[in-house]
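Apart from one protein chain that is not included, each protein chain of the complex appears where it belongs.
Moving on, here comes subunit A:
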Amino acid sequence: MSSADAVASMSTPPRSSGRGGVPLMLAPVGGFYLLFFVIPMCSLFVLSFWRAQGFDIVPTFTLDSYAKIASSPLYRIILLRTIGVGLVTAAITVPIAFALSYLMRFVFERRAQLILQLLLISLFSGYLVRIYAWRTILGKQGLLNSTFTWLGLIDAPIEFLIYSRFAVIVTLVGLLLPLAVLPIYSAMSNISRDHLEIASDLGSRRLYLVRTILIPMALPGVNTAFAFTFLLAAGDFVTPNLVGGSQGIMIGNVIADQFRGTGANWPLGAALAFVTVSCVMLIVWAINRVIRWVTRW
């Protein structure tokens, strides 16, 4: 997924100071970016206008793949569902990450390093392992169901806990939370207790303070966290595969299927990927605007 450039464009603070040597210093990053992002994306883009014929791919210019996507309600439904899951995941993850960052920054200051390390351990402890961990929690004989049964709260296991959109969202929130905390916490380290005290001293109540000081000052981090979680959630296909069941299928699964197996159709897969990327980028941009508008001063 193309989270990188969305993040790069948004994590720049609103008021940046111009410095001369920066373009030169960014050259290695630019080179890396070109090699591993721009070039693959361009070739994928070109591919989306080619045609699949049997097992061959014919270089030509056709809009067939895009026409197929536009005319198929299935793709539209799955794309919308994917965006929905992405938005819900981000909408749950970012506020939790924000609250957690606030606690780390201003309430449990002395424990912040420890919490940060725990988050990093969880972040780096393996994607699949963590998804399977959620399966053991949410499964039919999983931790939640067996606990509830043992407590006598339920007679039969709760079905929707696993193999559902609910399971996908819960798992994604769990996976992405550490990733969302990092940028928000880092943005919050620029806010001092003095800022909060001054605001309340000048007459700000809690909520007003959050809206006019805390969020705007942490905005670059909030935007980055939102982009991370939304893009990664919308682009994920392993989680829906393992905990999503049939109604949990997301566009990532559909795209992945176009690149493997007997029904493979690379141009269609490329076109689907492009449509998805465009929609998702548009949404990230729009949400960024909305947050800015809500917290405008």
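In this text, a contact is a pair of C-beta atoms (placed from the backbone, for glycine too) under 8 Å apart; a residue touches a chain by one contact, two chains touch by 3 or more; residues count from 1.
Methods note: contacts and distances are computed from a predicted model.
Student: For the chain omitted from this view, which of "Spermidine/putrescine import ATP-binding protein PotA", "Imidazole glycerol phosphate synthase subunit HisF", "Ferredoxin" or "dihydrouracil dehydrogenase (NAD(+))" is its UniProt protein name?
Tutor: This omitted chain is identified in its UniProt record as "Spermidine/putrescine import ATP-binding protein PotA".
Student: For the chain left off this view, which of A:Ile169, A:Ile213 or A:Leu231 is in contact with it?
Tutor: Of these options, the touching residue for the absent chain is A:Ile213.
Student: With respect to the chain omitted from the figure, which of A:Leu44, A:Leu143 or A:Ala199 is a touching residue?
Tutor: Final answer for the missing-chain contact: A:Ala199.
Student: Could you pull out which residues of subunit A are in touch with the chain that's been left out?
Tutor: Answer for subunit A: residues 14-15, 17, 190, 192, 194-195, 197-205, 208, 212-213, 216-217, 219, 297 touch the chain left out.
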